[in-house]
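A single structure is presented below for examination.
Note that one protein chain is taken out, while the other chains of the complex remain in position.
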């Protein structure tokens, strides 16, 4: 017997749950403004989430998937990207989309049931939300192939959940990305639950990072409640991809503090005690502790930031609510570049019904 | 940074290409008769293959996928199984099916285009050939779940190719088998080619055995031209599965010495030199060398065995060719347990056409 | 098991159930009467299914028989084939029909042909359940109706209930059927109405349409949730003294064309209603048969009132996508104009 291959999965963390530095502080994280920027995005994301849930509860938004607790994964990953990179989010990465430049009004339109919400004015090359779990992973490989063929420095960043790692198409996409050394970063947003299915029931793999072993490239774990570690790991993976060294899978360990969506009731399948434990690890308080201790973050600053975020969210909600309804024929008007005669007759029939 | 998981892929071999013992001889392999039995199955498989190709060339069989060179994987794996285990072959594992008790006439019927060939008289619980690559892997998990639920000691053995390891459903099946600790043995028959696609183009993974890392169970490599090593590795994996310790992935390294199928021309995409090199590693000569050196295998024995296999193959081919044609309405008669009225009318219409 | 038995006796009577409760009732009955019945799917265990169809079943029957799976639809389609071939009767759930597509490979290439390709040596008595259809303001990809894709697959049965009692009886029949069945549940009417359901294990036939309203003037053919709008349309038409006959197809494959033909031979007029896109929808098959064997009965063109040939829109426009009672009435009036 001989050993023909061996693998190790590394785990990194910079800030511990209490905000104390445990790992090595990357250069960018020495800058107060840089950290405040990350902090602000996380706070804004959480404020947006709360508003979206409130809108749903009052019948003004459709089913919504809150990302509460997972702000560091979204913000850290998106903040590491350049504008020319492409984000392929799943459906819970509102924070990442916001950082990329998708507006809150657009997000609300989408979750409010209006396709115009996916016609981003900002990052026009970013993909819309992907609801069928994991089906966007092949698109990420495709986008990455486009960059490689055009010799562009862009990288595709694909985020999906722990549940998604059980999907065959995620595996197929990772495998081809490895085989073709494509510039793509896969991020498994491991929030420990796929609706009611806990992470250990999803797979016998000790880590999700090791899913990359099957695809022949590096997988690593990062503390997903530590925005500094997430941002740094993403930056390194992006650099590697950009310099032609292929894909990376980053497993970001975090926790879904809320229900799966507004139609879910998580108390049916997990106990409050577990949730309570994870509240002690959450990313916003963690960075705030560090900012306070290391950079003298002031109560007044905190209050101003929270007020500013709240105002931004309110503004967005108002313009969302004020948006004019889309004409129903829109469902025909973007079906094909040119509407075939057959469908055009249906369009006319629909309008004639008024 | 800390290391949170690590993995090693082991490789085993007992007999080297020249038939010399390199590894540890397992107990069963000390018995001359046991080795001769394996040898005979391999010789019979190769004779059957040659006959099938000849039948195809003369228009008396459909497209056929020869397994030449891969006899050790098939025979070693199937020989390790108990009658109550279940084999789920791909389409090139004729040798495994023969060892299990599928008759050559049945195999010829199937490849000759007659469904009766999959109505095995022998191993009635074994699955028929699976043409859509890798789609039988979930069935193996299902069969294994059946055994587990019924508390039976049976194990499902699923064989597929190197190409199949790129399929999402193979991954999904392995993942659930790991998650549920199912009694199943996956064997990746790595013959280095998937039609024209060489193994390194299939995946960046250094070994196929490491595909198991993603599913959270053991993967290992075995010299697939060494029937002793294959049989032993399969036995160990079967024992492990039977004792409730879940799945194993065995990557058996072998080589497709022939064309992909009778409609393929491998010279379009690989050179003779490569094939020639692999002829030096093939499993039958290897075991013969060992039998000769260690057990005084005689020329006369060899000749008798070859003649006996040839006769068996000829007999089977003759009864295949003499098989009465199936009535065309058979295509309706096994569609449902009871043919619905609608289809019954079609059946009548088809017969009325005579 | 003692507990299960008690429960069974207790529930042997009649109860007013919603459709989703009736589905749960049928599943419980099947689990009780046949120990080879195994449920599997995402979140069907402790959570009881996202629509609560399997609510409480894991408690009664245990996690071995009510199994939460990993998030792997192709596997959820394929693993039951292996289970079924080994003597079980798996009932797999796909959480929403929009996620059913990875299953098609297993259904076409394996489940629906296992009996044929082994000449009966192996069979595949599996059921694949999935909620389908629009109208509940669900997120993107959650509201499609793609029954026609399955109705084209040889070797399969495709069944769609339109009421709690039919859900109970048809699902039990589907589970007991020796061949694979796709059982699509119109989720819009999961809780729309209650109906008395006798939990006596009584199954309904899987090769029969149900005539749910008798009438001589026009035949309205539909299935699933659209029965609601079709009944509303019939009521509006009744206001004009038009008597509509309504046929609930229920089992799309194999199709009981005899019942539809008998109705159309009486009325001479037919309007087919479904939520799926018009082109290539299953309404086409029914209309095609009317154009064939039924032609001589027709006094008016066959109308199909269906979803548009568009992508199912997000919730704001879904109401404009789905056939309304008004559209059905308008179509019926058009066909009534012919003498």
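Before moving on, here are some points about what is shown:
For clarity, chains are labelled A, B and C in written order, and residue numbers in each chain start from 1.
In the analysis below, a residue touches a chain if its C-beta (ideal position, glycine included) is under 8 Å from a C-beta of that chain, and two chains touch if they have at least 3 such contacts.
Note that the structure is a prediction, hence the values are computed from the model and not measured.
Note that the absent chain touches A, B, C when the full complex is taken as a whole. Of B:195, B:293 or B:311, it is B:195 that touches the chain left out of the display. Only one of B:70, B:105 or B:166 touches the absent chain when the whole complex is considered: B:166. The missing chain, though absent from the display, is touched by one residue of C:198, C:262 or C:311; that residue is C:311. Considering A:29, A:75 or A:176, the position touching the chain not shown turns out to be A:176 (whole complex). Mapped onto chain C, contacts with the missing chain fall at residues 74, 98, 101-102, 104-105, 108-109, 112-113, 116-117, 140-141, 144, 146, 148-149, 151-152, 154-155, 253, 255, 276-277, 279-288, 290-293, 295-296, 298, 300-304, 308-311.
The set of chain B residues touching the chain not shown comprises 62-63, 91, 110-115, 129, 131-134, 163-164, 166-169, 194-197, 201-203, 263-264, 268-269, 325-326, 328, 330-332, 335, 342-343, 346-347, 350, 353. Listed by residue number, the positions of chain A touching the unshown chain are 86, 88, 115-116, 118-120, 124-125, 127-128, 132, 135-147, 149, 156, 168-169, 172-173, 175-176, 179, 330-331, 334-337, 340-343.
The rule is short, and it goes like this: only the chains that are shown with their structure count from here on.
When each chain is reduced to the average of its Cα atoms, A sits farthest from chain B.
Rounded to a whole number, the gap between the C-alpha centres of chain A and chain B is 43 angstrom.
Annotation for chain C: residues 70, 72, 74-75 touch two or more other chains. Contacts with at least two other chains are made by residues 168-169, 172, 175-176, 179 of chain B.
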